[in-house]
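Beneath this line is the structure, given in structure tokens, with notes to follow.
The other protein chains are all here in position, but one chain of the complex has been omitted.
Up next is subunit A:
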Amino acid sequence: MRGTTDFIDQKREKPKEIDALERIATWKEYQKPFPEEKLKIQASRCMECGTPFCQMGELIGRQTSGCPLYNLIPEWNTLAAQGKWEEAYYRLLLTNNFPEFTSRACPAPCEGSCTAGLVSEPVTIKSIEKAIIDRAYKEGWVKPRIPLKRNGLKVAVVGSGPAGMAAADDLNQAGYDVTVFEKEDRFGGLLMYGIPNMKIEKQYVQRRIDLLQAEGIEFIANTEIGKDITLEELQETYDAVLLCIGAEKQREIDIPGRGLKGIYPAMEYLKTSTKHLLDNGGNGEPRITAKGKKVIVIGGGDTGADCVATAIRQGCKSVVQFGKHGELPKERPEHEPWPVNPSLFTLDYAYEETFKAFGEDPRKYYIQTTEFLGNEDDEVTGLLTVPFTDEPVAEKQLWKADLVLIAIGFEGVDPTKAAGAELQNGRIQTRPGSFQTNREGVFAAGDAKRGASLIVWAMQEGKKAAKEIELYLAQKTAAAQLPSV
């Protein structure tokens, strides 16, 4: 806190996790709660900066620096350090609709640009955020806030992921009647089916949906726009439509053998796994399973890691993850000076688990896959790779595998599910500096507009789009009330 030198006098500490071997037997979240006293100390490492870089939320180069939701981090850090949890919750709520998700699923660029990190180690912002919201639920501070006033205007939000939910929440609170359409059977978008249960337990997602429903938002599942109902039809019923349909089209790997069985896009794999868990509890096996298989994950990102962790929980025989790049540095590299959020080597949950289970880090670096190999049943049996170098003739390496998961990112909006919105480079086109598409009254936000990104960017988009819709509708109504000349 201001006036102390706790940022150097106290060491950074993260909350403890359930032992890796223990936790892989379940699908539960693996982080243990932080004892309050420790949390207070950690929060007091916050300097309450005059210029808090942690909330800048801007891109420096291609990296996100600071929180795109502009969370008032110093304010609630300070309150947390003083044990004023309820007030901290309200200050958190001012910028963040769903702290229970961001505190679990955000990679925390705020910590990368935390000033304490410039001279010591960053404040454990994410853990503090989680403690605040968990406490708020526990204490019953999170209650349905039914708007006191309705303005009679109706907005349709297509897609119930973080962007759609954030927009729906803000619009509902501002007095609009909001309906959310979801093509899947459950709400939450990536929060539901994209992120595995051990990162966000699904009852938490449902808890929020229930809350939003209680506050008056209508949720309609299993309804895909463009298929079950057209955009035009929506526009007839609603004063504005917001498309938050995500960037679901996965990047493909176009090499020989791709057509073999046993090769899946990561998202399909993860979704199947979660759906199975939710539909059947722990019973039986999902349609795609890693059980007893040699698994190879192609792609070194977070989704890849989630695949690794899922495969382990399903009881795979072995698991390997290919990365295109080299091992990341352990300390902030010169080309990513503070406050750039640095890409650092970390022992993520999935890797720690693999290490504990198989005695080896699953990550292999500088690898490019050149061909999938299969058996006579067209099932994948392995693949060939070369090192990712400029050398023309590199020696090929053979890897055995009977389940291959492709996690090399997303191309953008799936054109077949674009509901008729105009796409460019996989994104829904909007007017410059605006969320409105070239179709009047139709807006777009989130991954669908921005491209696949962090949950916090998606929420920021949703919130900003909601503001714009408010402004748009206010002007429209005002114009309508003017006597015609």
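Heads up, the rule we're going with is that contacts are C-beta pairs under 8 Å (C-beta built on N, C-alpha and C of every residue); 3 or more make two chains touch, one makes a residue touch a chain; residues count from 1.
The rule is short, and it goes like this: contacts and distances are computed from a predicted model.
Matching "Glutamate synthase [NADPH] large chain", "Cytochrome c domain-containing protein", "Autoinducer 2 import system permease protein LsrD" or "LutB/LldF family L-lactate oxidation iron-sulfur protein" against the UniProt entry of the left-out chain gives the name "Glutamate synthase [NADPH] large chain".
Of the candidate positions A:Ala80, A:Leu93 or A:Ala247, contact with the hidden chain is made by A:Leu93.
In the complete complex, the residue from A:Tyr30, A:Phe53, A:Phe98 or A:Trp399 that touches the missing chain is A:Phe53. Interface note for the absent chain: among A:Ile24, A:Leu72, A:Val158 or A:Ala350, the touching residue is A:Leu72. Residues of subunit A in touch with the missing chain: 2-5, 7-8, 47-53, 55-58, 60, 65-66, 70, 72, 74-75, 82, 84, 87, 90-91, 93-95, 113, 115-116, 118-119, 145, 147-149, 173, 175, 337, 339.
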